[in-house]
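Here the complex is missing one protein chain, while the rest keep their positions.
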Amino acid sequence: MTAAAPAAKSNVNILGLTKADYKAAPSTLCAGCGHNSIADKVIDATFELGLKQHEVIKLSGIGCSSKSPAYFLGRSHGINTLHGRMPSVATGALMANHQLYGVGVSGDGDTGSIGFGQFKHMVRRNVRMVYIVENNGVYGLTKGQFSATADVGQELKHAGRNELPPLDLCLEAIIADCGFVARSFAGDPKHVTALIKAAFNFPGTAVLDIISPCVTFNDKDDSTKSYAWGKSHDERVNDFTFVMQQDEITVEYEEGETKAVELHDGSQIMLRKLDGKHDPTNRAAAITLLDEAREKQQFITGLIYLNPARASLATAANLIDSPLAWLPESRTRPSRESLDKIVASLK
Amino acid sequence: MTAAAPAAKSNVNILGLTKADYKAAPSTLCAGCGHNSIADKVIDATFELGLKQHEVIKLSGIGCSSKSPAYFLGRSHGINTLHGRMPSVATGALMANHQLYGVGVSGDGDTGSIGFGQFKHMVRRNVRMVYIVENNGVYGLTKGQFSATADVGQELKHAGRNELPPLDLCLEAIIADCGFVARSFAGDPKHVTALIKAAFNFPGTAVLDIISPCVTFNDKDDSTKSYAWGKSHDERVNDFTFVMQQDEITVEYEEGETKAVELHDGSQIMLRKLDGKHDPTNRAAAITLLDEAREKQQFITGLIYLNPARASLATAANLIDSPLAWLPESRTRPSRESLDKIVASLK
Amino acid sequence: MALSEVAGSQQTERDPVVNNFSIMVATKNGSGSQTANTALLRALFKMGIPVTGKNLFPSNIQGLPTWYTIRLSADGFAARRPRSEIVIAMNPATAIEDYAGVEPGGAFLYADDIKMPMDRTDIAHYAIPAKAISIKHEKDPKLRGYVANMVYVGALAHLLGLQLEELESALMYHFKGKRKPVDLNMAVIRASAEHAAANYKKHDPFTVERMNKTDGMLMIDGNTAAALGAIYGGFTFCAWYPITPATSMPEALISFSPGLRTEADGKRTYAIVQAEDELAALGMVIGAGWAGARSVTSTSGPGISLMAEFAGYGYFAEIPAVIWDVQRMGPSTGLPTRVSQGDVLKTYFLGHGDSRHICLIPCDPYECFEFGWKSFDVAERFQTPVFVLSDLDIGMNQWMSKPFDYPDLPQDRGKVLGAEALDRLGGFARYKDVDGDGIPYRTLPGTPHPLAAYFTRGTGHTEKATLSERPADWTGNLDRIRAKFETARAELPQPIVSLADGAEVGLIAYGSAHPAIEEALSRLEQTGLKASYLRVRALPLAESIKDFVAAHKRVYVVEMNDDAQMLQLLRLHLSGVEGDKLRAANLCDGLPLTARWITETILSKEASQ
Partner (left out) sequence: MALSEVAGSQQTERDPVVNNFSIMVATKNGSGSQTANTALLRALFKMGIPVTGKNLFPSNIQGLPTWYTIRLSADGFAARRPRSEIVIAMNPATAIEDYAGVEPGGAFLYADDIKMPMDRTDIAHYAIPAKAISIKHEKDPKLRGYVANMVYVGALAHLLGLQLEELESALMYHFKGKRKPVDLNMAVIRASAEHAAANYKKHDPFTVERMNKTDGMLMIDGNTAAALGAIYGGFTFCAWYPITPATSMPEALISFSPGLRTEADGKRTYAIVQAEDELAALGMVIGAGWAGARSVTSTSGPGISLMAEFAGYGYFAEIPAVIWDVQRMGPSTGLPTRVSQGDVLKTYFLGHGDSRHICLIPCDPYECFEFGWKSFDVAERFQTPVFVLSDLDIGMNQWMSKPFDYPDLPQDRGKVLGAEALDRLGGFARYKDVDGDGIPYRTLPGTPHPLAAYFTRGTGHTEKATLSERPADWTGNLDRIRAKFETARAELPQPIVSLADGAEVGLIAYGSAHPAIEEALSRLEQTGLKASYLRVRALPLAESIKDFVAAHKRVYVVEMNDDAQMLQLLRLHLSGVEGDKLRAANLCDGLPLTARWITETILSKEASQ
């Protein structure tokens, strides 16, 4: 999971910017909240990738998690939408300007409950963006109700016992034909950073389901969304290196255990199995892996499924290269003659 | 798939009613629409089961499919809700009166597009009802747009070419922890009837994804939702007999190929493999089967997954036996003394 | 279903009636009568006779009763009439009521397999051998129903003296010059006309004659006009979800855009996404508007309800968007294929909390085209969702229209700051009222400048767009948005007023009520009642409306809804002053208004004055 980019080692990135340039307002989340470390990792990843902030838009729904975009990339346009409705806004924004990178942050309530339909349909449309779910199994901002990713039998102070099975957002994403599906843990900053970097280069929707403990309402050790659980149960299924187009491949892997997947513009993801089994380019295997893990309440992490083959929505829509939003009148208003012709045809 | 109930053979059922008694208004759908034959099969199934119509409620969303409940069970209360919102109304109604049987009819647009979130969440809650999707891959009532179950590359007269992958509603149901997931074909009335009968006896949500051709907008031979395709591609994975509690088991199966699954109050489903492989009590197998079929555009039918283990929502909610809706004031208004006590505690 | 109103007139001997009557064809849904009806309509139109075609159809695909009405009006009146002089009954299920509904003195054409007592002596009767001729001309029994429709066209043509060549050109137009289907259909029409010539004795006074009242005019429905307007307005993004009667607007975008908006390399200058529902559709449109696209969606009542939360968001976060509400009859699913103006109040106030929205209200396809492009200018100028309130009658029926005018103004992209401006200004405050008009400046994502970015949110914020819960920030922001709204009030399309000299009575109406009002005004004048007329074209209501009310003693607000919704908005607009001058003249039965109803309603209210 090492990032092969040399930029990560120095104080300024290829744009000559420091990491501080990628920061934004200070967080108002609880001290220790998993969401804070994820926001930091977005900063690290975009800094290391050397992204131009004005080429990125950051989006979210409503929730503690959805406040995160205020805490990174202060020079990017951001939009805090409605509870559960970030996917539709992202779809519109990234069609209006398909040259932009999109990074969305959502919560498990935001994505799994009210926004579930939008989430699934956005994934199905393959809108090119990084979609991060800061998954804490609970509604943080409204103070501790169960979300749809809470485990059966879990107990919360006010909400009592949860009787319903959890949604597995990775499984849901794969079933909806997502080509980049990963699970990680906010307590593992390196893994999170590496995933975000790869996700930014994926030519479609990249879903990152990141377990992100809510220290205020759901951090008891027996909760599968707690720091303690995450640290002791994390089973990494694979390791990977994201290789930017301009980089040389420096990491060496043993034969048979490594697989290179080429993304667009020549960047690559080098995958290495850790459990000796899982092939993340095999959809059926990914589904089985997740389903079994869910059954056994295993906390598997890694790049679970990777397939850059599907066209993104903008590609399928056959858009011109320039952003639609920036087109001058001359390219969006057909000629007077063309109207005359239509009018004549209706006479 | 024979129904072992002797009632099916005679002119009147155990209630002494004829099949005509289970009918309702004549259909106003197009002649030949698959939805019509499904409505007829609901009549057959409920007649054969000898259901008391006043113990059944029928529900739907909006669409041609959602008109179906007007065409069966004229003596049952029915409710035509909003587009995509039948699941929530059903949840409320069947909690208000958990003694009722519920049968809902929806369309692929109704369930797969606007109602997708509600569908998934209702299944997850395991509301006891029969949920039929009359799946034609198209929006019938609004005249021929693609639905979310349309195949990639499919062409429609006005809508052009579909670029998006189809949702597989059976797969979606299983992932949402549905315990009764079947796929069938409106052109196979016996199979549909048998499934509906079994589904009525299932103690949770039973999802029937029934391919139901739209003869007006999507019945070209190359459409996977056409009669022609259905007839020539139907691959039945299993066969089953639904055995009501009061019946003797009269059908004999070869050893090893048959599996009995007990439902509540002692009725049973006897399952027989047809493809020699698929075990419908194995969730992982069911997922794999569906995922592979989807990949290969195979049209598999049968009772794909069966597991009556999960408690229904009403059971999990620990409701009294009587319907909540019918409780007298004496059982729903606590005593004056209890209020005095609360008031005192707030002083 | 009885389409008729109670008729007052008795049968009388009548002179020839030329180019001034209505034809109603009663068929079944899905029976393919559309080709026949549009061919008839076009033939008449090309003869220079002002016509309108209205389809009254059920919420169903096949088999239920449908009525298509063609009104011919030498005077150019385009409103629905309560009854038709010529009724063509092809549907046995409604034949008895259709028969009863023929205007006294009219004519009844009926498929000859319809058996029922026909004992009216005040009308003419003609049996159409629909079955016999269609069996002869079409071997495929499935297609015979379709062919049967051409039989009534032939019979009618004979009776009206409509030249078959006119029908042939109309069919050539319909089939885009394909000879084969034209010949097939013409053969049936000819056979039927010949049968009519041989068998009918004309007992009715109705005929058609060439005139020149449609020169330069076109025929179109409002949804297609709206789509063309959007294309010439430079729409770049559309998200939508199918719903009657709004569907044909995006479908027209889908069919016209490739030809008009594809660049040399075969790529598109627009994107159209079919969303999973209306909530997502508006979400996408808002997202695209935020990113700088000219962004549009089209829906009807239920979709408007689902859009409530996003509408409030767009209003508060100040994001341009255009939403067409092609109104149908509500509340709830209501009558999905019937017209109403029932969303006026609801759309104006859409969304929780304090908010109100700019609405444009076209009255015909011509204005649909105009507001189709103008709505983007309004949305981008005022940075807010703009609703265009059309309706089923305008949107789906065939209207005669002046040719559309090419936009006479360049696109107004609103107050957008680019990189150079930011350099010059050294920054900006997203929600600051710099110009005193309440309209702030925005930047678009992608602007290559370190000071361009800001954070958009639905929560309270400062002028700099940072989160704030301070009371003063909140009220200051709402005050500015209100000021912006007042700026809009003066700049939106103003009412069209025609003052009648010395009139005590004024009529206020809007949208598709317009043609019926025009006709009613002329009828009222015939009865000696002079009335002025103000047609509302936008919300918030123009200041000048107060003058109109002040200038009259009694003002009738004519509209098609149950709650007298525009009247309510007018009452609020007048702030309690002269509110008692306003009187409701509203009807909400799902049918387009008729001049007769308006005339009678106003006369009877005036009588009880």
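The first chain written gets the first letter, and so on, giving A, B and C; residue counts start at 1 in each chain.
What we mean here is this: contacts are C-beta pairs under 8 Å (C-beta built on N, C-alpha and C of every residue); 3 or more make two chains touch, one makes a residue touch a chain.
Quick caveat, the model's predicted, so the values are computed rather than measured.
A.B. asks: From the touch rule at the top of the page, work out which displayed chains the omitted chain touches.
C.D. replies: Counting the whole assembly, the omitted chain is in touch with A, B, C.
A.B. asks: May I ask which residue of C:74, C:254 or C:335 touches the chain that does not appear here?
C.D. replies: Candidates C:74, C:254 or C:335; residue touching the omitted chain: C:335.
A.B. asks: Which of these touches the unseen chain: C:308, C:323, C:536 or C:585?
C.D. replies: Only one of C:308, C:323, C:536 or C:585 touches the chain omitted from view, namely C:308.
A.B. asks: Write down which of A:148, A:169 or A:339 is the residue touching the left-out chain.
C.D. replies: In the full complex, the listed residue that touches the missing chain is A:148.
A.B. asks: Residues of chain A in contact with the chain that isn't shown?
C.D. replies: So the residues of chain A touching the missing chain come out as 28-31, 62, 64, 82-84, 113-114, 116, 139-143, 145-146, 148, 158-160, 216.
A.B. asks: Spell out, residue by residue, where the missing chain touches chain B.
C.D. replies: Touch with the absent chain occurs at residues 25, 52-55, 57, 69-70, 74-82, 85, 87-97, 99-100, 117-118, 121, 125, 313-314, 317-321, 323-327, 329, 331-334, 336, 338-339, 342-343, 346-347.
A.B. asks: By the contact definition given up top, give the residues of chain C that touch the hidden chain.
C.D. replies: Residues touching the hidden chain, for chain C, are 1-2, 58-59, 301-302, 304-306, 308-309, 312-313, 315-317, 329-338, 340, 342-343, 345-347, 349, 351-356, 457-460, 469-472, 474-475, 478, 482, 561-563, 565, 568, 571-572, 574-582, 588-591.
In the analysis below, only the chains that are shown with their structure count from here on.
A.B. asks: Report the most central chain, judged by the distance from each chain's C-alpha mean to the global C-alpha mean.
C.D. replies: C
A.B. asks: How many Å are there between the centre of chain B and the centre of chain C, using C-alpha atoms for each centre?
C.D. replies: Once rounded, the distance between the two centres reads 40 Å.
A.B. asks: Please report how many Å separate the Cα centroid of chain A from that of chain B, as a whole number.
C.D. replies: 35
A.B. asks: Send over the residues of chain A in touch with two or more other chains.
C.D. replies: 117-118, 121, 125, in rising order.
A.B. asks: Got the chain C residues that touch at least 2 other chains?
C.D. replies: Where chain C meets two or more other chains at a single residue, that happens at 276-277.
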